[in-house]
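Complex shown without one protein chain; remaining protein chains in place.
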Amino acid sequence: MTSANPAIGAVHEPALRVAAQFEEAPQQVHAAKLGMWIFLATEVMFFGALFFAYAIARVQFPEAFAAASKHTNILLGTTNTAVLLTSSLFMVLAMRAAELGVRRATAILLVITGLLGLAFTGIKLTEYALDYRDHLVPVLDFSFDPRYAKGALVFFGFYFVTTGLHLVHLSVGNGLVLTFARRAWLGKPNTLADQVEIAGLYWHFVDVVWIFLYPCLYLVSRT
Amino acid sequence: MSSWTTGLAGDVPQGHAVRVETPSNYLNAKFTIGSWLATHDHKRIAILFAVSITAFFFIGGAAATMMRLDLATPAGDFVKAETYNKLFTMHGVIMVWFFLIPSIPATLGNFLVPLMIGARDLAFPRLNLTSWYLYVGGSIFTIAAMIAGGVDTGWTFYAPFSTMFSNTHVIYVLAGVFVVGFSSILTGLNIIVTVHTMRAPGMTWFRLPLFVWAQYATAAILVLATPVLAMTLVLVTVERLFGIGIFNPVLGGDPLLFQHLFWFYSHPAVYIMVLPAMGVVSELIAASAHNPVFGYKTMAFAIIAIAVLGFLVWGHHMFVSGQSMYAGVVFSFMSFLVAIPSAVKVFNWTATLWHGRITYTAPMLYALGFVGLFTVGGMTGLFLASLALDVHLTDTYFVVAHFHYIMVGGTVSAYLGGIHFWWPKITGRMYSDRWARFAAILLFVGFNFTFFPQYLLGIAGMPRRYHAYPPEFQTLNVLSSAGALILALGYLLPLLYLGWSLFRGARAPANPWDATGLEWQTSSPPPVHNFATPPVVTEPPYAYRMAALSRDVVDAREGTR
Partner (left out) sequence: MIALGLPPEASTIAPRVDLLLYAVTIVTGGVAIAIFVTMIVFGIRYRAGSKVKRAENVPEAQARARRRVETAWTLIPFALFLASFAWAARLYMVRADAPANSMELFVVAKQWMWKLQHPGGQREIDEMHVPRGQPIKLVMTSQDVIHSFFVPAFRLKQDVLPGRYTEMWFTATKTGRFHLFCAEYCGTDHAHMGGDVIVMEPAEFQRWLNAHAATQSMAARGEDLFRHLGCSGCHGENASVHAPNLAGVYGRPVPLSDGTTVVADERYIRDSILLPRKEVAAGYAPIMPSFTGQIGEDDILDLIAYIKSLASTKERPK
């Protein structure tokens, strides 16, 4: 806290743009970070309910889930896991660069993070296309070994709902990361490190969701 | 009183000062429609919410009135069975998600939390406006469903009826509730962050008014429970649209999974509705008795206990659903546990009257009405928590009566009490206390007429959601329907005299009730940024009789040294 300036005015230094409702910049940053953590708590409950439903369905159809899981594209799925984990590494590097105040490096690292995110999206969409080719898309075109068809339909229902929701979240993250990259390059923000940290929190959350999805969808019977 | 805050600007009118001209405030700062629809001011957004939920209250109330008319005869001659089912569905959906859940948090909470903690606004004003637009978005879907022909699933959307069997516009309503859920989440997130980061200097946690404690606990539930509902609705949609077996056993799903997910949200949702009401009532009783709240810290901890335990009792909606008997026993036990802090709160409100100087203004009558009706609702909740009794009483009118005592007798009474109490602060006008007291009494009488007979109907075995019923239930149903007409009249009255006060009411002083609390230390209505100069808090809450401080308040004060 800038105890040197306990006065009430909204603006302390020319460089700091504090929103009208706040007294000072640290308060604003604290609020923004807390806000993101609480939002992530909401997200945990959102995906938590989904994983819970998945668990119930898997207990209902253990063999069908194992059989259906074999039809997911392990190569692309694993590649995507690697891509996303790597993107998180660059996110962390960007956070460190922002902390050190190296704007250009921050911007470049954020761009790499975002490009990896886009790569993930591209691979995922390719995978969806291949799933369609393999008749694995419920409603549109689905056929499966009749012994397991009922459970496999449920499995692929969950597959598309979970990965779809994940992809939506990832796209939001991509927008966030690229916006901050632009801001960092233009040298606009005065609280760059904090902004990048907030984007990073979200990015890592999306990453963690995938780390749960990957074994649930791709590794059921591949021990 | 004036020692409550220091550093206040001299231009804040004190006590009963008579003002000749209106100083600039949040209402007269700008008059354009755009200045309302694009406002970031928490006070204006609170009013946007208040107007919207009032509209929905009367739509939901109209549905209820038609249901009660239909139930006046055993055969249900007023509407068809289909229509009746749509009426109770719309009544439930609208009253739960478009009135009760946003009622206190999004209006009074939105307006008062920043004022009470000495902040200029909520932490995220734009998010706050987004929350209202999400509410409007959700309401558009819901109204679209009504216009398109309605929905007949009941507000509980039980699968597989909602996913495979209902031929009505389920998806619209699911979308509406999904969207309005995010409105709740954003309001909750905003309140949590605001209470954590925006408190004025000297406003320690144990100096927060109980209203703020209640809003805080409610916000935590909103943020943690609502996403589970959102996902449940997504899954219902997936099953309904794409035939993926999640809940319907024919497709390989599990119908009890739906109930677990739904009640995991919807039981805490009951506390979303009633905790803020408890907060309001604590303020009203303390101010009207001119007495510190008895056991302030106990009251704060009770709020937190209710919020936490409220997450662990959802299975008590499922005692006869086919869930494991042992699960039933555990959930029954937890339900008795959550009743304890609620009981303690009732005792402490009663004890707050002790050695007070009680004035019986309209807000106090509403608050006392709340305590009475909440007590009856809570006590009958114990019947339903008792496993063997629940087997007989669940899904009967006993349950209907029980939750209306809590949600209407409790929450709506407290909401109206709060509106009357803070009306001078919000609008800068006084209303006719005589009319307001009359309305409060009329509502209390009408309410008991409407809902007490329903307890007896439930005990006699009349199931809920029945369009027609055996003739022996008619006497009590007619009584209930007659009460509903009194109740409907009672709800229309405040519209009239409060509306009148907006134009003809006397100008309100800053602190008409002689109450403590930062919101009464600024002018009525408050300026755009709430305080001419930011307040510094030096006193414990409810410092009505400084000499009669209870021990824990003294502790709280010492803790800050």
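Think of it as A and B in the order they're written, each chain with its own count starting at 1.
As a convention for this text, a residue touches a chain if its C-beta (ideal position, glycine included) is under 8 Å from a C-beta of that chain, and two chains touch if they have at least 3 such contacts.
The structure displayed is predicted, hence computed values, not measured ones.
**Student:** Pick from B:A460, B:V478, B:L493 or B:V536: which residue touches the chain that isn't shown?
**Tutor:** B:A460
**Student:** Using the touch definition up top, pick the residue from B:I171, B:L387 or B:V536 that touches the left-out chain.
**Tutor:** B:L387
**Student:** Sort through A:K33, A:H71, A:K150 or A:H204 and give me the one touching the missing partner chain.
**Tutor:** A:K150
**Student:** For subunit A, which residues touch the unseen chain?
**Tutor:** 60-61, 63-64, 147, 150
**Student:** Since one chain has been left out of the picture, which residues of subunit B touch it in the full complex?
**Tutor:** For subunit B, the residues touching the absent chain are 76, 81-82, 85, 152, 154, 156, 158, 160-161, 165-166, 248-250, 254-256, 289-290, 294-295, 298, 319-322, 325, 328-329, 332-333, 336-337, 339-340, 343-344, 346-348, 350-351, 353-360, 368, 371-372, 375-376, 379-380, 382-383, 385-392, 394-396, 456, 459-461, 463-470, 476, 545, 547-551, 554.
Note that only the chains that are shown with their structure count from here on.
**Student:** How many angstrom between the C-alpha centroids of subunit B and subunit A?
**Tutor:** Going by mean C-alpha positions, subunit A sits 35 Å from subunit B.
**Student:** Which subunit B residues qualify as touching subunit A in the complex?
**Tutor:** 114, 119-125, 185, 189, 192-194, 196-198, 223-228, 230-232, 234-235, 238, 242-246, 251-254, 257, 261, 264, 529, 533-534
**Student:** Looking at the complex, which residues from subunit A come into contact with subunit B?
**Tutor:** Touch list, subunit A to subunit B: 8, 19-23, 27, 30-31, 34-35, 38-39, 41-43, 45-50, 52-53, 56-57, 60-61, 138-139, 150-151, 153-154, 157-158, 161, 165.
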